[in-house]
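Structure record follows, encoded as structure tokens.
Omission of a single protein chain aside, the complex is shown with its protein chains in their original locations.
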Amino acid sequence: MTERVVLAYSGGLDTSVAIGWIAEQTGAEVVAVAVDVGQGGEDMNVIRERALACGAVEAVVVDAKDEFAQDFCVPALKANALYMDRYPLVSALSRPLIVRHLVKAAREHGGTMVAHGCTGKGNDQVRFEVGIGALAPDLKVLAPVRDSGFTRDKAIAFAEEKGLPIDVTKKSPYSIDQNVWGRAVETGFLEDIWNAPVEDIYAYTQNPAEPRDPDEVVITFEQGVPVAIDGETVTALQAIQILNRRAGAQGVGRLDMVEDRLVGIKSREVYEAPGAITLITAHQELENVTVERELARFKRTVDQRWGELVYDGLWFSPLKEALDAFIEKANEHVTGEIRMVLHGGRAVVTGRRSEHSLYDYHLATYDSGDAFDQSLAKGFVELWGLPSKIAAKRDQRFRKDSGV
Amino acid sequence: MTERVVLAYSGGLDTSVAIGWIAEQTGAEVVAVAVDVGQGGEDMNVIRERALACGAVEAVVVDAKDEFAQDFCVPALKANALYMDRYPLVSALSRPLIVRHLVKAAREHGGTMVAHGCTGKGNDQVRFEVGIGALAPDLKVLAPVRDSGFTRDKAIAFAEEKGLPIDVTKKSPYSIDQNVWGRAVETGFLEDIWNAPVEDIYAYTQNPAEPRDPDEVVITFEQGVPVAIDGETVTALQAIQILNRRAGAQGVGRLDMVEDRLVGIKSREVYEAPGAITLITAHQELENVTVERELARFKRTVDQRWGELVYDGLWFSPLKEALDAFIEKANEHVTGEIRMVLHGGRAVVTGRRSEHSLYDYHLATYDSGDAFDQSLAKGFVELWGLPSKIAAKRDQRFRKDSGV
Amino acid sequence: MTERVVLAYSGGLDTSVAIGWIAEQTGAEVVAVAVDVGQGGEDMNVIRERALACGAVEAVVVDAKDEFAQDFCVPALKANALYMDRYPLVSALSRPLIVRHLVKAAREHGGTMVAHGCTGKGNDQVRFEVGIGALAPDLKVLAPVRDSGFTRDKAIAFAEEKGLPIDVTKKSPYSIDQNVWGRAVETGFLEDIWNAPVEDIYAYTQNPAEPRDPDEVVITFEQGVPVAIDGETVTALQAIQILNRRAGAQGVGRLDMVEDRLVGIKSREVYEAPGAITLITAHQELENVTVERELARFKRTVDQRWGELVYDGLWFSPLKEALDAFIEKANEHVTGEIRMVLHGGRAVVTGRRSEHSLYDYHLATYDSGDAFDQSLAKGFVELWGLPSKIAAKRDQRFRKDSGV
Partner (left out) sequence: MTERVVLAYSGGLDTSVAIGWIAEQTGAEVVAVAVDVGQGGEDMNVIRERALACGAVEAVVVDAKDEFAQDFCVPALKANALYMDRYPLVSALSRPLIVRHLVKAAREHGGTMVAHGCTGKGNDQVRFEVGIGALAPDLKVLAPVRDSGFTRDKAIAFAEEKGLPIDVTKKSPYSIDQNVWGRAVETGFLEDIWNAPVEDIYAYTQNPAEPRDPDEVVITFEQGVPVAIDGETVTALQAIQILNRRAGAQGVGRLDMVEDRLVGIKSREVYEAPGAITLITAHQELENVTVERELARFKRTVDQRWGELVYDGLWFSPLKEALDAFIEKANEHVTGEIRMVLHGGRAVVTGRRSEHSLYDYHLATYDSGDAFDQSLAKGFVELWGLPSKIAAKRDQRFRKDSGV
């Protein structure tokens, strides 16, 4: 029986051509799998038809937007996941979801190999291959772009030679990846890191510098999950989509940074993530109100490691699961409302309200009604500083001895 | 001989009255020490005269703005110090500087006690007392507000009774602390955390929502220290002052948050720190360009701990010194230029340039000139994912056994 | 109605006298609560009778040994809890258990206050009071030794005056605390930290230097919990007790260290914990075999923080719960057998066996049967070292420039 390769299919030139190329190179049949994670663009059925027209024996299209929001974006939100304190892990979150569907398709359609179109210098090859290794260690991985010299020029030549129904002329000067959690733009003139981004590279956000009226929004969270916008119940997906629209219209969530890739190089990336940045900002402030200090302090370390792991392609890994258990517990009381003003590129928290609040007006106030017993402070301060005081006495003795 | 108390003197009602109050309560002479950390307001000589008029035997005024910038703000910048990822430690940085001058004055003027006007529920009492304990463990500390019932009402009554030259009528509805690194506003209607700040509480920043032209600035760093603005050589103090003015004019650096105090309660704080936020943003991005990945990852943990320590009053402590040694080393190559646009409340990096850059165009580019050997990636990915792959195989065996 | 104080009662001189003292000082009735955590010594009924004879209105005795083992020692084992890499948290674990029973007794017997006999310079006052504050914030705490000058001399005088049925003459030169997880000895001549411990301070362990035959033991764990010894099913309590006996007979588990107390001072402590040290050693090695590398690395940080928290009296705290969730997840596969030799003060692992092992002979072996594809290593090594290589090139350029 002919072997089958399951191909991560985007509908674009490269993966369309890859269908025939892989078939030719391996003698295997190709099953194309396209996953809708909210990247927009063409209709998924059009993509499906193109795959078949290009020679796929099967073409599977999956609407995974809700799954993506619930199983991938929400955990990232609970972890306030910002790689290098900036990047909300847009592509890093979608890859393990796509892996899940590639493996599912392989099982359903008798695939023994999985193919992806990533290059050898990016992070996505790691996320695909490590993910597949974790979910289905028996599947072989093909990476034609990286390992078999499948370049763009060769793809165009192949498409023309075979008369494939693909427009080989249009080519963005940038490399773009987008989904409901955000949008990534790289390469082109951005590779000169002294160059500023230009307005036309953005698609999810309006120019923040243009004058417009501010937009006030109230986001309701239950245990870290957004459940209502302005009092209207929403799914996680709807919350992200609504805020992409409303925060995007205000220019919120643009990022421009030099980033440390897992493969050891630094790259320049521009991101837009209006919904993600708005939600994370709100979530962080709700944590400030509802999470106890020592838990909040340690959670920063956990959150950072979570972001690194997911960036580094280790979504399906034992450490990720254990960090999730911590994060889940820490979100138990992250319930309440955050009011924000979206305007001029900023998502600014202006109010917070929670039944689970640890902010206690009577302890905090300097007005009448103060319930804080200040007489306790003297002893606290004295013992708090005792170790450094003892050390300082010691140090001074030695500084004196040495004539300093 | 009469004992002497060195008093941290602000020139305001409370500490002015405290001069006489402390003298009366302790029988000691009071030496008033006022330190200029860029808080603005009255002339330091006016403050000096008032202290004497209120009964101080000596009144020391110190222009410590340069010292504050170099010895306190610059280390905070090198540590990207943002407590709870937000607050640039405005008051927390000035307290140890003031402590240094209080101790100096005690030594010069024969003081055996130091007095401060902090309450028992804030952080500043800790910063003062732990600092004094470290620099001069022999000095006794007086905290009349916290320990001797020296309330504002009593202060006003005392001032009127003694005919002190102080205006007892003007009273801000807020508690405010400010210096060259920023400005803190708390209490009043802000104690209801659902209330948004109103425009008139701000002094360092213009309303970011008002239309105005953007301001582009280039900041030059040497080993983490800002040394030039738009090509003009500046001191650290000048850099902060210039950016306070320029970024403040664009509404940059406003913060509104619920914060974990060291004394165990949550409080609501509003800050303005246009220069600090601009400089930290620039410094972080220059680190992204010039600091190696593993160093950058661990530095986040070090930076977080540095911020917690300083917030918690442990500026003069052995851990702080050791963290500084790490941070100093990590800043060795943080040299270069960052171009930013200041506008609409945002300080946005648009370009970076450095002789010390670790960004390598030839490794990063997807254009011709690519020097990255992609054939290395396959082996890397495989071994990178090997531990989680082995674990996944194990886990699947047990999931299968348990029928899942 | 007369108020009631629930007293943490040990049966010893101080707390026996405290019954009458507290009654006299407060006018309240005293309910004595004695908790058996395996400290040995007198029969609990004798202790009960003594409490009543000394004036308690109620005397509650609880056999909490199994509860202590399951709910406190086992979580410590899963966290490999060793404060300062040494001390297995003997007393720190029993205090929250005692707190639980004090609060229970207060609820059952109408107590509105809780009393303990701790001094003001130890850790236990913190563990008691923070624990009570967490479980029953409405209960008032009395600490007569710390706050009301209830010294030993006063206790003896009080006992003699009232004719209490207590032997006031016998007095250990040491302060001792013991339970099933271990035994702590402090004060006396040990306060000179140059003095070595003498043999007669030990009670749980034989002299390791004496010649005797080694003892081989196999410990079986399920998900981090000891479930069998030499193939015989045991409860957690039995596992600890058996190993206390067998490892104690071999002199295993003696510790002598200078320790950082929470109240800011260093103290000298001698511990014996034969069962605890044996179990932790076994558990650590089983983790080495069954826990994936990145999880194991991060777990060290989690384990350290867990130990600090519990030492610092924060057993009942949000961070502790979230760390437990992580640790619980990480122990999911810590199932298998560890063979050890107990001898001469050492508990040495000599074999490990697990269905959940991640050690793969075929990947590890250098013999025939090697399944590891060495060709992958070249690319891995190259990309692994790439960031430091790029940084080294940069650094060398600047060293050269500076003439070094």
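Going by the order they are written in, the chains are A, B and C; count residues from 1 in each one.
In this section, a residue touches a chain if its C-beta (ideal position, glycine included) is under 8 Å from a C-beta of that chain, and two chains touch if they have at least 3 such contacts.
None of these values were measured; they are calculated from a predicted model.
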{"item": "Per the touch definition above, residue among A:186, A:259, A:272 or A:294 touching the missing chain", "value": "A:294"}
{"item": "Absent-chain contact - pick from C:48, C:65 or C:352", "value": "C:352"}
{"item": "Chain not shown: contacting residue from C:57, C:168 or C:263", "value": "C:263"}
{"item": "Interface residues of subunit C (partner: the chain not displayed)", "value": "84-85, 119-121, 125-126, 129-130, 133-135, 137, 143, 146-147, 175, 187, 191-197, 208-209, 211, 214, 254, 256-260, 262-268, 284-285, 288-289, 293, 296-297, 300-301, 304, 308, 312-314, 316-318, 339, 341, 343-346, 348-353, 357-361, 363-367, 370, 372, 374-378, 380-382, 384-389, 391-393, 395"}
{"item": "Absent-chain interface as seen on subunit B, which is shown", "value": "260, 263-265, 291-292, 294-295, 298-299, 301-302, 305, 309, 314, 317-319, 321-326, 328-330, 383-387, 390"}
{"item": "Positions on subunit A where the hidden chain makes contact", "value": "292-294, 333, 356-358, 360, 363, 373, 375-380, 382-384, 387-388, 390-391, 394-395, 398"}
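One rule holds for everything that comes next: only the chains that are shown with their structure count from here on.
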{"item": "Top chain pair, ranked by number of contacting C-beta pairs", "value": "A-B"}
{"item": "Where subunit C touches two or more other chains, by residue", "value": "292, 294, 383-384, 387, 390"}
